[in-house]
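Got a structure here, written out as structure tokens. Questions coming.
Note that one protein chain is taken out, while the other chains of the complex remain in position.
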Amino acid sequence: MTDKNDYPTLANADLIDAERSLFCDARPVPYEPYPVDFVEKFANWVRANSLWVLAFGTGCGAIELNPLMTSRFDANRYGIQMRPTPRQSCVIVVAGYSSVKTLKRIIRSYEQMQGPKFVLGLGICSLNGGMYWDSYNTIKRIDQYIPIDLYVTGCMPRPEALLAGFIELKDKIKAGQCDGTNRYVKDFDWYKANQKKVIKNWDMPDYNW
Amino acid sequence: MDIWISKIGYYFLNVGIVLVYGLLLGAFIAKTMARVQGRIGIPIYQPFIDILKTFTKRQAISHGIMFNLGPAFRLAGGLGTLAFIPVIYGNEMFSNFSAAGDLLLVMYFIFFGQLGMALGSGESGHPYAAMGIGRGLAQMTAYEVPFTLAVVAIFIQYDTSSITEIVAAQQGSIWNWTLFTNPLAVIAAMIAFLGMAAYPPFDVAMAPNEIPIGPPTEFHSHFLSMMQMNRAIFAGAKLILFMNLFFGGATGLIELVFKTWAIYMVAILVGAAFPRFRTEQAVRFFLGVPMLIGIASVLYIQYWAQ
Amino acid sequence: MIEALKQRLSEHFQLTNLTIKNAGLAFLWVEKHELEMLLRQLRDFEGYTHLSFIIASDHIEKNQFKLTYMLHNYDTKHDLGVHVDISRVNASMHSIHPLWAQAWTYQRELKEMYGIDFPESPRVDEDFCLEGWDDMPPMRRDFDTVKYCEEHFDDRDGRATEENRQTMKVNIYPERGE
Partner (left out) sequence: MNLTHDFSPTPEVDLASGKYVKIWHGPQHPGITGNMSLELTLCGDEIVNCKTHVGYLHRGFEKLMERRTYIQNFPLVCRIAVPEPTFNEYLYSAGIEDLAGIEVPELAKWLRCLNLELMRLGSFLMWLGGASGAFGMSTVYQWTVTHRDYILDLFEEMTGARIYHMYISPGGVRAPLPDGFKDRCLMVMKKVEKLLYEVETTVLNNAVFKKRAIGLGVISSDMVDAYGVTGPNQRAAGYARDTRKDSPYLVYEQLDFDVITATGSDAFDRTIVRYQEMHQCVSLIRQMLDRMPTDGAFHTPTPNVLHWKIPAGETYVKAECTRGEYGYYIETDGSEYVRRVHIRGPSYTHAIAVMEKLVIGANIADVAGLMVSLHTYPPEIER
């Protein structure tokens, strides 16, 4: 384990004094893979075959998540299921554009999830702004704010595309290429600076445990 | 001394069997539910993968010592329940620590796990968890009434509080089952079982559209995998208990599998077709007709049947 | 029908203009101070009981906001838009939240999107759509959304953004362009 002293505490400078004691100020710590290669590979296989998706419809892409989970496309077959609480889920689907107000909630939900966690960007507008490129309230690149593992592009991507995206994500996890959690911790200050640049009223702790 | 070592060994064997069986049953039930909904549903091995996945999560945030202990209490409740239930009648290996008065212990352990859970999720600090506990315990006290009345009727009927002896009394013919000798008690207990199984209409405690998802909201990683394990063991133990008390027990593995599956299907088929009661509606429901049936079963066995 | 209504209203109010769009829709203009009384009259005596929406549109060249109150009469199946011109400087308007229970939401939106103040309107200062907005109200015509985007959000490398019309002329319909 890494020594905790290597990671100084967070300032939580935007919280008022009374609230500061209520929140944790420890920095997130990167995790190490299992020492034995075989175990790590097995763990990755297990993770890939049990994807719990956070039930958070952040944008219009959420409309195609309903057919995906129901009888027609039935993503349950692949071990994909919806989970209503961020603590227990390991995939967050950023469904399309995210307005600044939603971005704040996405970050909060993402940070509450327990690693290893994966992010799927859905729709062209999460990739580069799409048709909302000149809107004052939608961000253009979600990967500046949270680490993205995979994009499914299109407007609106069909459920089949989404399903193919999930299967691609599975392959990436099995190959051990989805290290978004560690990337987020490593470039923590960069992500935070980007987030704080956009979100004006930052009234939450720097890291939401 | 040797007998105790072998008994403990057999007990762990039982735990393993019931765990695997509970998980498989869970997957099978999920598949049945999916079929009702017109889907294929999860692969049969999915619950095992889910448990392993939650176990191999790398981060785990704790909210305090009680939070850590909550799932442990819950698991202890499940293991304790199983410890005193003979899984297969007439088989030394599968009789566990069944002894005189074990039915009372089992009923206590059913309660114990829930209380431990309440402590744990109470410390998680999530308002939905607290609400879920309130709802869960309220509903539990309600369904315990018809269930306890049914068990009292059984005490009177068989004049014993040992599960092994109750099963023994039901052997011989299908007409010796409690189902036929004391149908009122079985009806009361099966209605209570609907509440115990926490499928709709009695899933207020978890209610994903209301208080997602109640007590386990904040539990994750290995805490969650412990709770998943407990859910499998507890479901298995409860089914075996019901089978023992009301449906003549099992003398072999196949009989066990068939009977428990059939009992579980009752809850599933009701669950697939009903919306959810509100808490006070559920409490009112259990304290109404099911309780009266329970009382009637006690009176029947006390004054008519003998 | 609408002419008769205009007759009746003209007895009490100074209606500055009235345009009849079609059989089911008409617009009339009224002075700022008479608006509340007019709406009350329309609601209570003329049967215009349903408020469809309140909006503003920015007429920056006249230095005015044009407020529109769209009413509907369920008996005559008639829509009536009531226009009020207010000054763009220190824009403020009387609140009509005692008349319709949903009016305060529209007024809250107008305050946020145009900066039109509605004193006494409840919760008018709370955020509606935006959160922590510290720029000019975005729906004003002098707010440049492209400039704001360039300042705040970064483009992905390789994305070329062109002005819409130019793109269409050059890339999509080259043969139909001028």
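Letters are used for the chains, namely A, B and C, taken in the order the chains are written, and counting of residues starts over at 1 for each.
Here is the rule we use: a residue touches a chain if its C-beta (ideal position, glycine included) is under 8 Å from a C-beta of that chain, and two chains touch if they have at least 3 such contacts.
These figures come from a predicted structure and were not determined experimentally.
**Student:** For the chain that was dropped from the view, give me its touching partners among the shown chains.
**Tutor:** The chain that is not shown is in contact with A, B, C.
**Student:** Can you work out which residue in B:105, B:207, B:250 or B:267 touches the chain that's missing from view?
**Tutor:** Of these options, the touching residue for the absent chain is B:207.
**Student:** So one chain is hidden, and I want to know which residue out of A:86, A:115, A:147 or A:165 touches that hidden chain in the complete assembly.
**Tutor:** Only one of A:86, A:115, A:147 or A:165 touches the chain omitted from view, namely A:86.
**Student:** Touch as defined at the start, partner being the missing chain; which of B:152, B:168, B:253 or B:272 qualifies?
**Tutor:** Spelled out, the listed residue whose C-beta touches the missing chain is B:272.
**Student:** In the complete assembly, which of C:63, C:87 or C:102 touches the absent chain?
**Tutor:** C:102
**Student:** Footprint of the hidden chain on subunit B, which residues?
**Tutor:** 33, 36-39, 127-128, 131, 200-201, 203-204, 207-212, 272-279, 281
**Student:** Even though one chain is hidden, which residues of subunit C still touch it in the full complex?
**Tutor:** Spelled out for subunit C, the touching residues are 21, 24-25, 27, 49-53, 55, 57-58, 68, 70, 72, 74, 77, 79, 81, 97-98, 100-102, 104-106, 122-123, 127-131, 138-139, 141, 143, 145-146, 164-165, 168-169, 173, 176-178.
**Student:** Name every residue on subunit A in touch with the hidden partner chain.
**Tutor:** 54-60, 62-64, 66-67, 70-72, 82, 84, 86, 97, 99, 101-102, 105, 109, 131-132, 134-138, 155-156, 158
To be clear about the criterion, only the chains that are shown with their structure count from here on.
**Student:** Looking only at which chains touch which, which shape fits best: line, ring, star, complete or other?
**Tutor:** The chain contacts form an open line.
**Student:** Distance between subunit A and subunit B based on Cα centroids, please, to the nearest Å.
**Tutor:** Those two chain centres are 36 Å apart.
**Student:** Averaging only over C-alpha atoms, locate the centres of subunit B and subunit C and give their separation in whole Å.
**Tutor:** Centres of subunit B and subunit C (C-alpha means) sit 61 Å apart.
**Student:** On a C-alpha centroid basis, what's the spacing between subunit A and subunit C, in Å?
**Tutor:** For subunit A versus subunit C, the centre distance works out to 39 Å.
**Student:** In the complex, go through subunit A and note every residue touching subunit C.
**Tutor:** Interface residues on the subunit A side: 100-101, 104, 127-129, 133-141, 144, 197-201.
**Student:** Which positions of subunit A touch subunit B when the two form their complex?
**Tutor:** Spelled out, the residues of subunit A in touch with subunit B are 31, 43, 46-47, 49-50, 55, 70-71, 74, 76-77, 79, 81, 84-85, 87-88, 90, 114-116, 181, 209.
**Student:** Applying the document's contact rule, which stretches of subunit B touch subunit A when the two form their complex?
**Tutor:** Residue positions touching the partner: 34, 37-43, 46, 49-50, 52-54, 56-61, 208, 212-213, 216-221, 224.
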